[in-house]
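Only one protein chain is missing; all other protein chains are in place.
A and B are the chain letters, set down in written order, and residue numbers restart from 1 in every chain.
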Amino acid sequence: MALDYLPILVLIIFAFLFAVFILVLTWALGPKNPNKAKDEPIESGMLQFTSPRQRFSVQYYMVAMMFILFDVEVLFLYPWAVAMGKLKLFGLAEMAVFLLILLVGYFFVWKKGAFEWD
Amino acid sequence: MGLESYLPETGVVTTTLESVVNWSRKNSVWPLLFGLACCAIEMITTGTSRHDIARFGSELFRASPRQADLMIVAGRVSNKMAPAIKRLYDEMAEPKWVIAMGICATAGGPFNNYAIVQGVDKIIPVDVYAPGCPPRPEALLYALTKLQEKIDREHLRDHYPQAQPEKTEAGVYVANTADLPPLP
Partner (left out) sequence: MTDPIAAVRQAFPDALLATEEAFGSPVITIKPESLLEVGRFLRDDPELNYDLLSSLTVVDRLKLPDYNASEARFVGVYHLRSVARDGDLLEIKTPLPGGDEPVAPSVTGIWPAANWHEREAYDLMGVTYDGHPDLRRILLPNDWSGHPLRKDMPLGGERVPFTVTWDDEEFKHLGKQIMQPEQRLEPVPAGMDPKHMILNMGPQHPSTHGVLRLIVELDGERVKNVEPDIGYLHSGFEKQAENVRYKDFVYYTDRMDYVSAMQNNLSYCVAVEKMLGIEVPDRAQTIRVIMAELQRIASHLVWLGTHALDVSGTGHALLMYAFREREEIMDLFEMACGARLTTSYMRIGGVSDDLPPAFIPRMLEFLDMMDKRLVEYEEMLDENPLWRKRLQGIGYLSKKDAIAMGVTGPMLRGSGVKYDLRRARPYCGYEKYDFEIPTSDLGDSYGRYLVRMAEMKQSVRILRQAAAMLPEGDYLLDDPKITPPNRDLLDQSMEALIRHFKLFTEGLTPAPGEVYRGIEASKGEMGFYIVSDGGAHPYRMHIRTPSFANLQSISMMSKGHLLSDVVVVIGTIDIVLGDVDR
């Protein structure tokens, strides 16, 4: 049973090694010429006025939170989709109830105006 | 620093490695989206379907200097723009090349006056000059192929800072523009 998953392990190891190989190759063959401008942030060729280490507007947090919530909802859909053959009608009904609860939450958020920028 | 300090200057490993590296570098030169004036329109035209620059490897014009290899200075460089150009050049990651497109970038063009820097090579080192006002897209592609030929002849130790800055009465000559002493 566990041996069915061996190809996945091999794939993970090879992907990791390949990525490491590419990075080592770039480090070995690439020229190194550090200078001051390369360490500073780019602002279209000009020096910065204000540093980006500032407080962010709260709207960004709203967008981020909404994204996380609905992304996790999608995440729950994946294993259910894979195992749907075995879960049959009962599983479908359970998932439908789950989605319905989240849909109510979605409409609530929509009406409250969290999807508008302001 | 780096592999080439362990390799001999000539020798079959180095030259094969160099030819592979040069081949990969010259066939995927990605320009920086940097159009200043009229030559920029011809540069955009070179990227459109009739004179497709993508078939020479310049698939995309990158907007960020960190991700670009080639700075095509297309247009006249004014005194106000010069610090920005120098900073953008410094921000580009090695290996990097510069094509001066048009006669304004080469030598100031028809504008021999107070406002224009007489040639972008007064600020940054230029690899290929493409004269014309503006050079036809075919001329820019020829400049790109000339640059590719130049990249082919490079060595692995070419993009490292080499010499010490040389001080003479006319000015300070350095290999790395970011090493110029600050203004008083």
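General observations
In this text, a contact is a pair of C-beta atoms (placed from the backbone, for glycine too) under 8 Å apart; a residue touches a chain by one contact, two chains touch by 3 or more.
Keep in mind it's a predicted model, so treat the numbers as computed, not measured.
Touching residues on chain B toward the chain that is not drawn are 32-38, 40-42, 44-45, 48-50, 61, 63, 65, 75-76, 78-88, 108, 110-118, 121-125, 133-134, 136, 170-174, 177, 180-183.
Interface residues of chain A facing the missing partner chain: 43-50, 52, 54, 56-60, 117-118.
In this text, only the chains that are shown with their structure count from here on.
Rounded to whole angstrom units, the spacing between the C-alpha centres of chain A and chain B is 37. Touching chain A in their complex are the following residues of chain B: 1-3, 17, 21, 64-66, 84-85, 87-88, 90-91, 93-95, 156, 158-161, 176, 178-179. Touching chain B in their complex are the following residues of chain A: 28-33, 35-38, 40, 42, 44-46.
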